[in-house]
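Read through the structure below, which is laid out as structure tokens, and then see the notes.
Missing here is one protein chain; the remaining ones are kept as they sit in the complex.
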Amino acid sequence: MRVSSPIGELPFEPRQLTINHRGIEVVGVMGVWPARVQVDVTDVPALARLIAKPAALAASIIAVLLGLRRLARPHR
Amino acid sequence: MTRTVAVVGAGASGLGCAVTLAQARPVVLVDRIPVTGGTSGWHHREIRNYTDRARDLGVEFQLGRTAIRWSDHELHVTGPGERAVVPADHLFFAGGLRPATAANLGLAGDRVAGILPASVAEHLLEAGVRLWSNVAVLGDGPWARKIADRARKLGSRIIGIGDHVLWADERHPRCVGWSVTGRDRVSAISLRYDHGGPGTRLPIITVPCDGIVLAETPMPNRNVDGAVLPTAVDVTFVQPIAPTECHARFANGARIAETWLRTTREVDAV
Partner (left out) sequence: MTGPRGLRGDIATCDVAIVGAGVLGAAIAARLSTTTASVCVLEAENDVAEGASKGNAGVAVSYYGPPGTLETELITASTPRWEEITTRLSVPYRRLGAIMVALDDAQAAHLVETRDEILACGVRAELISPLEARRQEPLITEGCVAGLLMPDEGVIDPIALTVAYANLAATNGVQIRLGSPVTSIDSLEDGRHLLATPRGIVRCRFVVNAAGISAGRVSAMAGGEELRFWPRKGQYAVLDREFAQSLRRIVFSTPSAATKGVNVVPTTHGSALLGPTASDHSDPEDKATDPETINGLIASASLLVPDIAPEMVIKHFAANRPASDEQHRLRFDSVVPTLLHCTDRSAGVSLSPAAADYALDLLNSAGLDALPRKDAVHALPPAPRLRTHLDPSALIAANPQYGQIVCACEHVSAAEINRALEQPVPATSIDGVRKRTGATYGRCQGSLCSAGIAFLTALHTNTGPATVLQTARGSVGS
């Protein structure tokens, strides 16, 4: 994966994906430097707003994310 | 002459200034980081609250832009792909604190790898990688305890140099001077005592270590040319060592801004 930033284009190589109580965590490396991407459940609405068309695709992706959210809270 | 006031630093102190100033003047709030919050963090509940209030009051945010010079009532600001000049009547500089440097501390000796300012050590430790076996943390500044705790979790032994180093595994209080020994990287720190080190009459003891973290005496960070010295013209520095809590810093910034507004109103009225 590549992240473009004001200091240049940075590489991100995902190594492990986990679902925790906050959401989704992707642990990886930028080069050899440990790095982490955290997608929280509170980020879901913002992400959903970015998905314009088609509505069906948007709905199914949101459903998957919400489903994962339910999975991440087994005590419910 | 413009009525705009520029605030550099969008942490708790700067937000406190901005929110207060915005009730009487147009305000431009600049920070080199693309989010507000400074050392409190952008996701801090109070910071989000203060940021919303500033926005509601019409503060103009210029985040992700670095202020580089203050001269002739103009603040020069640079960001990726753009450069701007902000005319302002006055500058409130709330640019935060930094650890004392080796020069500030009179830390002489060899200049070798393994000596880090606390602010840098703090960032590097966030990567979760063990950096040292035995690290000497010099001083008890705001960064020291967090660094000690995090480094210990990663497997390092913590040597504390200073009078209030309760977070250390090995403590060395009451020394009056220090210097570094090492060839390619630091191998020891030598401590000088007025009346002999603890348990010894020797004036100098040598403490082996493989890293030194400078965590002593927070000092004001100053990076805007023309707003460095206390004699800088039309600049108010808002960089308190205490208080440290987010809401207390906000209140302190607000109070300083309020005082300034009152004095300028009085001057204008004359």
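Labels for the chains are A and B, by order of writing; each one numbers its residues from 1.
The rule is short, and it goes like this: a residue touches a chain if its C-beta (ideal position, glycine included) is under 8 Å from a C-beta of that chain, and two chains touch if they have at least 3 such contacts.
Just so you know, these numbers come straight off a predicted model, no measurement behind them.
If the hidden chain were put back, which of B:6, B:54 or B:116 would touch it?
Spelled out, the listed residue whose C-beta touches the missing chain is B:116.
Return the single residue from B:99, B:162 or B:253 that touches the missing chain.
Looking across B:99, B:162 or B:253, the contact with the absent chain belongs to B:99.
Give the residue, chosen from B:47, B:131 or B:144, that touches the chain omitted from the document.
B:131
Can you list where subunit B touches the absent chain?
Listed in rising order, the touching residues are 32, 66, 68, 78-83, 98-99, 101-103, 106, 108-114, 116-120, 123-124, 127, 129-133, 177, 179-180, 183-185, 210-211, 221-223, 225, 228-229.
For the chain that got dropped from the picture, name the residues of subunit A it touches.
Its contact residues with the unshown chain are 6-8, 10-11, 30-34.
Here, only the chains that are shown with their structure count from here on.
How big is the gap, in whole Å, between where the Cα atoms of subunit A centre and where those of subunit B centre?
32
Enumerate the contact residues on subunit B facing subunit A in the complex.
64, 79-80, 127-129
For the complex, which residues does subunit A have touching subunit B?
6, 33-35
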